[in-house]
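Of the protein chains in this complex, one is absent; all others appear in place.
Chain naming follows the written order as A and B, and within any one chain the residues start at number 1.
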Amino acid sequence: MKVVLQNLTKKFPGRGRKNPVEVTAVNDFTFEIPDGELVGLLGPSGCGKSTALNLISGLLKPTGGRIFFGEDDITDLPPESRGVGLVFQNYALYPHLTVKQNILFPLQNLKGKDKLSKAVMLEKATEAAKLVQIDGLMDRRPGELSGGQQQRVAIARALVKMPGVLLLDEPLSNLDARLRLQTREEIRRIQRETGITTIFVTHDQEEAMSISDRIVVMKEGVAQQIGKPQEVYDDPVNLFVGRFLGTPPINVFAGRCRDGRLYLGEDAVLRVPGIADQDVCVGVRPEGFVLQEEGTLRCEFGSVEVMGRDISVVSGHSASLNPTVRSIIAAENRVDRESAVVRFSLKPQKVLLFNKETEERIYGEMLAL
Amino acid sequence: MNNSRDYIKIERTAKARRTTAGVVTYFFLAVWAVIVLFPFYWMLLTSVKSYSAYNAENIPQFFTLSPTLQNYADAFTEVPLGRYLFNTTIFTVVTTAVMLAVITLAAFAFARLDFRGKNVMFVLFLSLMMIPSELVIITNFVTITNLEMRNTFPGLILPSVTSVFYIYLLKENFEQIPDSLYYAAKVDGTSDLKYLFKVMIPISKPTLITVTILKVIECWNSYVWPRLITDDENYYLVSNGIQEIRENGFGRENIPAMMAAVVVISVPLIVLFLIFRNKIMAGVSRGGTKG
Partner (left out) sequence: MIKKKWRDSGLKGWLYLLPAILFLGVFMVYPLIDVFVYSFEEGYNSASQTHFGIGLYNYSYVLHDPYFLQAVRNTFLLVIITVPLSTGIALLISVGLNSVRPLRNLFQTVYFLPYVTNTLAVGLVFMILFKKTAYSDGLINLLITWFGGDSVDFIDGPYWAKMFVLCLYTIWVVMPFKILILTSALASVNRQLYQAARVDGTSAFRIFMRITLPMISPMIFYLIITGFIGAFKAYSDVVALFGTDLNAAEMNTIVGYVYDMLYGDSGGYPSYASAAAVILFAIVLTVTCINLMVSKRKVRF
């Protein structure tokens, strides 16, 4: 089912007694999610992504804007009438019920003509359990399951009534690193198999990038950028998005454009023929560095971290706005650990320019020297 | 050489001291146990002594060689002990059941629902915890009398079907259930009432059981209010029954029959206690003073 958000806004009344400042958790959020896609809502904590999810689920009512599922305006419907499945960060499994009873729970709420016979309910529950591969654990209680298994039960419970939209709130944050990798692929598989439009919220950009068809990067209630993960990574619209995506994070320098050249401190690094002279913020992805003896970017050598396939060179530069400059280069490179200075040239497509004040992206042709 | 002998000596004195301490401790613990148990023993013992044998004892005997159950038969036939037990059972069951309903609904409202004035109301409820029952019992007595509910079950039951303390206890318990369970249920279309019955109550079962047991004990032993509100023997509870037996029943001196009645009255709660020992003790230490 297609999900359309139109100028969605949510304001919370202020808490303070003296100066109740209204908090805008979601601000004028417009977005269309095509049927069957997996979308990641991404942002730092407090950016309004969970609020957005709860607006879609119906647990919160928007202050303004509309929500459509397909062609239907469901803005004023209560959660149970929306046909959404919701998976909570802490899974919210009923501790006193078995796995089977947990999965059956949503079906037992159906009333009137939707009411199902016991046999059909059981069949549906088994089907959902099979889908997430927990059909062998049906008589256990949540307390007897591992975190990953609980997560699957929560997903099964959300899926059992065949929702039009599946919503996942930080689905991986309570799992350990290894399970996280495994579970995110699992979520991807389940979503592919069912074809249910799925929206999930996360603060982990790697998680979002790895499985989403599309990501939405949010900041302070405003959607900054929406797009395919690779596009957003390669082409962020502003410094915030650029900084938020990628590990290790992007290196940011204070730079200048002068006479068609881009300077980082005293070092001219690229040619920027179309860009007017101005002070800029320069983002350089860690993989955008090339170790070269005649490279124009001169950094004070710090240390080398070997990561197997790659090595990471940690260095310093006077114009850097990050504490260190971190580059990732192929392991074949030999770094002279005795030398005080390490020299790089930059890959033009990995260098991003941002306006120094607005931090908006400055687009323009960039060429090697 | 010298050193090692010293160690042996130190070890020996330490061990001796430990043993002495242990013996002394056990001795005192046993003394208190005897003090606690002796009245129970005495009441059992006396209850199986025959009336004539008991009265013939100028010097009380610590055991009897000819136990009899006649006193128990007397207790049920000569005074309406069965009636007292029946009344107390009704009183206990109804009071506890109504109270559970009242406090569950109230605790649910405080813990889960949102409405204007909730916090003010809760503070008001809490402040009522400090009011001693002796202060309000006078008006309640007058109220019940004016409603002509003396010597009726509603008159006995109604004033004790709410407990602010238990509302508080249950509310705390309800609040420990994560919000997300409620939202999950909401997304699945569960009504508030259904959520209360299918999720909150089952999860809070341990607390509800504790509250139930404490209330049952309180009801079974209640004396003051029933005494004020009943003067018709048909509505006496066991405590009043005991008092009645003592003053008018059995012609005063039939101590063995009296003791038989006391045993019959005490046994239900002692059995309950032995079954739910851990629950009761945990519940009491969480906050129940007697009475």
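Simple rule for what comes next: a residue touches a chain if its C-beta (ideal position, glycine included) is under 8 Å from a C-beta of that chain, and two chains touch if they have at least 3 such contacts.
Keep in mind that this is a model prediction, so the values were computed, not measured.
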Hidden-chain contact residue, picked from the options B:Arg12, B:Lys205 or B:Arg277: B:Arg277
Omitted-chain contact residue, chosen from B:Ala53, B:Met149 or B:Val164: B:Val164
Contact set of chain B toward the excluded chain (per top definition): 21-22, 25-26, 28-29, 32-33, 35-37, 39-40, 42-43, 46, 55, 57-60, 101-103, 105-106, 108-110, 112-118, 121, 125, 128, 131-132, 134-143, 158-159, 161-162, 164, 167, 179, 183, 186, 192, 217, 220-221, 223-224, 227-228, 238-239, 242-243, 246-247, 253, 255, 258-259, 262, 265-266, 269-270, 272-274, 277, 280-281, 284-285, 289-291
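Basically, only the chains that are shown with their structure count from here on.
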Interface residues, chain A side, partner chain B - complex: 57-59, 78-81, 84-86, 88-92, 94-97, 105-106, 109-110, 157, 161
Chain B residues within the chain A interface of the complex: 178, 180-181, 183-190, 194, 198-199, 202-203, 205
